[in-house]
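First the structure, in the form of structure tokens, and then the observations on it.
For this view, one protein chain was removed and the others were kept in their places.
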Amino acid sequence: MDLDFTAEEEAFRAEARAWLATRVPAAPLPSLETAEGFAAHREWERTLSADRWSVVSWPEKYGGRGASILEWLIFEEEYYAAGAPGRVSQNGIHLLAPTLLEHGTAQQLARILPPMASGEVIWAQAWSEPESGSDLASLRSTAVRTDGGWLLSGQKTWSSRAAFADRAFGLFRSDRGDTNADKPHRGLTYLMFPLDADGVSVRPIGRLDGKPAFAELFLDNVFVPDRDVIGEPGQGWRVAMSTAGNERGLTLRSPGRFTAAAHRLTALWRSAADPSDTALRDRVADAVIGARAYQLFTYAGASRIAAGGAIGGESSLNKVFWSELDIALHETALDLLGPYGELSDTAGEAPAQGSWAEGYTFSLAGPIYAGTNEIQRDIIAERLLGLPKGRR
Amino acid sequence: MDLDFTAEEEAFRAEARAWLATRVPAAPLPSLETAEGFAAHREWERTLSADRWSVVSWPEKYGGRGASILEWLIFEEEYYAAGAPGRVSQNGIHLLAPTLLEHGTAQQLARILPPMASGEVIWAQAWSEPESGSDLASLRSTAVRTDGGWLLSGQKTWSSRAAFADRAFGLFRSDRGDTNADKPHRGLTYLMFPLDADGVSVRPIGRLDGKPAFAELFLDNVFVPDRDVIGEPGQGWRVAMSTAGNERGLTLRSPGRFTAAAHRLTALWRSAADPSDTALRDRVADAVIGARAYQLFTYAGASRIAAGGAIGGESSLNKVFWSELDIALHETALDLLGPYGELSDTAGEAPAQGSWAEGYTFSLAGPIYAGTNEIQRDIIAERLLGLPKGRR
Amino acid sequence: MRFLLDDEQQAFAHSLDGMLAAAGTPAVVRAWAAGNTAPGRDVWEKLAEAGVFALAVPEQHDGLGPLPVELTVAFTEMGRHAVPGPLVETVAAAAFLDRLGDDAAAAAWLPGIASGKTAASLCLLSESSPYALDAHAADAVFVVDGDAVRLAEAAGPVQPSADPARRPARPLGGTVLARGPEVTAAAEHAADVAALATAAQALGLGRTLLARTVEYARQRTQFGVAIGSFQTVKHRLADMLIALEFAQPLIQAAAVALAAKNPASGREIAAAKVAACEAACATARTALQFHGALGYTEELDLSLWIRKSRALRSAWGTPAACRARVLAP
Partner (left out) sequence: MRFLLDDEQQAFAHSLDGMLAAAGTPAVVRAWAAGNTAPGRDVWEKLAEAGVFALAVPEQHDGLGPLPVELTVAFTEMGRHAVPGPLVETVAAAAFLDRLGDDAAAAAWLPGIASGKTAASLCLLSESSPYALDAHAADAVFVVDGDAVRLAEAAGPVQPSADPARRPARPLGGTVLARGPEVTAAAEHAADVAALATAAQALGLGRTLLARTVEYARQRTQFGVAIGSFQTVKHRLADMLIALEFAQPLIQAAAVALAAKNPASGREIAAAKVAACEAACATARTALQFHGALGYTEELDLSLWIRKSRALRSAWGTPAACRARVLAP
């Protein structure tokens, strides 16, 4: 049992650190949930990609470095420690790409991955629908067979990044005959479509601070060619779920985010706080402990994968843990900031150029998306603890 | 809207305070969950009763002072502020007596109340059975009609005080024919019986610290005369519940206990704590705030009753609030006590002669008995907020 | 003792509730946030007509007060409807002027406050309090700096709050109105009144957040049943009710103590502030969680309540400062 990095891994870390030290913008970019910020973040993706830092874990032929999970974790640690910008391409990189790498055709991979890596094409997810939040099995949007492809219709919502993104991916009900109350997951197809296609309307939705962090998508007979189906038609649910239990459980929120945030919080506490206020000190310590625990838990998971194991229900433990840690950490920061903690990220006097306020707003979504924490706790209780299902 | 006591109430307070100042034992009595402590507490009941302080809210003819709810609250505040002993007769006074006063015959009142007031007869409750904790409707112990009375059989458990008490009261299934799955509350009869009667076996059960705070009762054809039935046979459930929603909701745990405990905690904090430890300070403050809130909430309830209103679901709010307050308050005390916080109440070096340890152990039962806090939250959600029942 | 609102007080609450519901405050808040204060001033006038501001002004200056109990009743209703503007600050300024003992200053400002003509802001300047709320929309901005009070000349740039309806700014310049220990004493009194009003406002916010979430949980279905039938949802909402129900008597008792000039009133106010603001924040988090992504959107009016609840938590006394005061000897 050890926590030692190899000489190669250390070299990789040094290379990443050196690159980031010269390239990370000195001031935070504008919020990526604004048009201006989105463009700036897209430009940053191009910069990352130019030196093959945008998708380090991908094969080299698609713009990556074939990095191991551990190297990916190292990169993320360095990335967030350097205060580098949020990743506007993350929906594509973390949600779509793993599925493509497992189920996509060679043609799809070659066509889709390189522009994703460079930020040329930025992807939005289109999972939810108005009547199905965490209950994906009740999806209603349809894909109807047509000559050479499919016609998509219906409504998607909470589509993050869709206000400014280029393309989106999601599940559509392609076979109504196969659906019944017992098997609502059947008859779904995984499809990709352009957000500027005929028949697509995008209505941005403002999040708590008013920024259009997501959108509603209205689809009316949107044509999608067969080449933009992932996996077999009708097997979309299985295709989507097959990558939910692998590394994605580890990589949805990288530990580097939280170790870096805890580090910034500690620095803020040392510089700004009353050292005799042990109540605040305890909360700062808990954030540091939590971030370290999350990092170590992830190292253990990565070690298990490296040893041939798999990640299953642990990803639910992960989800609840980081989302609660993130909120607690940011609330502590706001309390440390006294009267400035109230300010919006757009205020001229907002500390750290608004990044604490932006981070807090962002953190509040954590317990809601990617399966609410209530659903995650149900999963933990039933799958990891073996408690009976019950009607909740 | 005011918080003013009348001159009469202030005089009542002064009288109680003066009496307590001279009579309260200087050192805490031994734990009332021991044989020695039980006897000492019984003796204390006699002392209280001699000057008519044991049951101030009862009519004078039964040993009380006919005090109003507000006077009762005043008495309790003075009582606990004076550090007076726990009330070994509380099961009788708070659970049995209100029912008797509403449903008992004149003969029963005259026969039962005075010796309860004096501590000559100490009552245990016998509500629960092994298979029915918070689910009283599933009671199985039986009362079978016999000449001039009833024969009780079955098993009761978690009977607090029963290890040393004289008599007990509880519900028994008297009419099996009337029972069905839909109306499990029917056919129950409210009966009183002596713990030393033929056919009664008492098996003391140790609580967490080993003291026999409750007992199992085994009943085998125990004869109870008709005069010891309260209300109509078969109506026991209704009889028992009819007093659950009145003042009892206010008086199960009197605010005086918590204001006094918060006061002692504050004194401990001032004398023993590192004043720069604001984390502990915040917890002490929360205990003070909680105790004050509970006191004021009770004043509001008493005012509502005085104005002709009733107490309903609020008693569930009460239950959850005081039980959580009690634990938090005692945990804070233990943390303040440093290495001495670990000690059992029997340790020679236990601070405050063990009363913090005893109080902590006692507090841990709070969220469990008198309807678990989970059940109380169900009640609050359904009755006060109007949320749907669901299968939990 | 009659620790209950009387019929008149309840009727007052009820009529404010009805008036504010009819005023459609969400649109008023959105306008205020966008810099358009006109709809807010219309509501302000209605509040003045109902006597809200007069409650903070003594009779000799055309007021009805000071009546702290009625003030908390009014602020609970204003919180329930998330009314924007320097409401707390105006009432605190009135308390300041009333206590200052400067007849000219009192006569200059108090009648206008009572009638609703004058919206005021107040900044008790310190490292932890650099801003005046909604100074841009106030007719008078008082700044207490040490033992002097000045009338600010202008406000610096608005520093938007996480609550879009709160627009703090640094007050600039101005002439000294008074100086001396009576300024300090009046400022302490004003801070108490402000903290109490904020607590009541937070309680009202929490009440609405809970009521809306209960309503939503009864309607919204997931997995075929109303989410309000899930035990986790039920229990967490029950905990919110408990927190709010036990905060309310603390607010009322603090108001009674303030009315009686009870020396413990500062401690009582601090206790009420902590309890009400913690309850409102917890309820906001719960409301957000159980509304799901919908609660996270700006377009749902609920967001106006959610965002305000966090801002009020530190306004006019952080939780830490209040807890310290509860235990002050």
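Letters are used for the chains, namely A, B and C, taken in the order the chains are written, and counting of residues starts over at 1 for each.
Simple rule for what comes next: a contact is a pair of C-beta atoms (placed from the backbone, for glycine too) under 8 Å apart; a residue touches a chain by one contact, two chains touch by 3 or more.
This is a predicted model, so every value here is computed, not measured.
The chain that is not displayed touches the following shown chains in the complete assembly: A, B, C. When the full complex is taken into account, the listed residue touching the unshown chain is B:367, out of B:119, B:301 or B:367. Looking at B:47, B:108, B:153 or B:346, the residue that reaches the missing chain in the full complex is B:346.
Contact with the undisplayed chain is limited, among B:71, B:277, B:326 or B:382, to B:277. On the side of chain C, the interface with the absent chain consists of residues 230-232, 235, using the contact rule stated above.
Where chain A meets the omitted chain, the residues involved are 1-5, 9, 70, 266, 269, 278, 281-282, 284-286, 288-290, 292-294, 296-297, 299-300, 302-304, 306-307, 314, 317, 320-321, 374, 376-378, 380-382, 384-392.
Although one chain is not shown, part of chain B still touches it, namely residues 128, 133-135, 157-158, 205-210, 214, 277, 279-280, 334-335, 338-339, 341-344, 346-350, 357, 360-361, 364-365, 367-369, 372-374, 377, 391-392.
Rule of thumb we're sticking to: only the chains that are shown with their structure count from here on.
The interface with the greater number of C-beta contacts, when A-C is set against B-C, is B-C. Across the assembly, the mean Cα position most removed from that of chain B is the one of A. Computed centre separation for the pair chain A/chain B is 53 angstrom, with centres defined by C-alpha atoms. Those residues of chain B in touch with two or more other chains are numbered 278, 281-282, 390-392. Annotation for chain C: residues 225, 229-231, 233, 319-320 touch two or more other chains.
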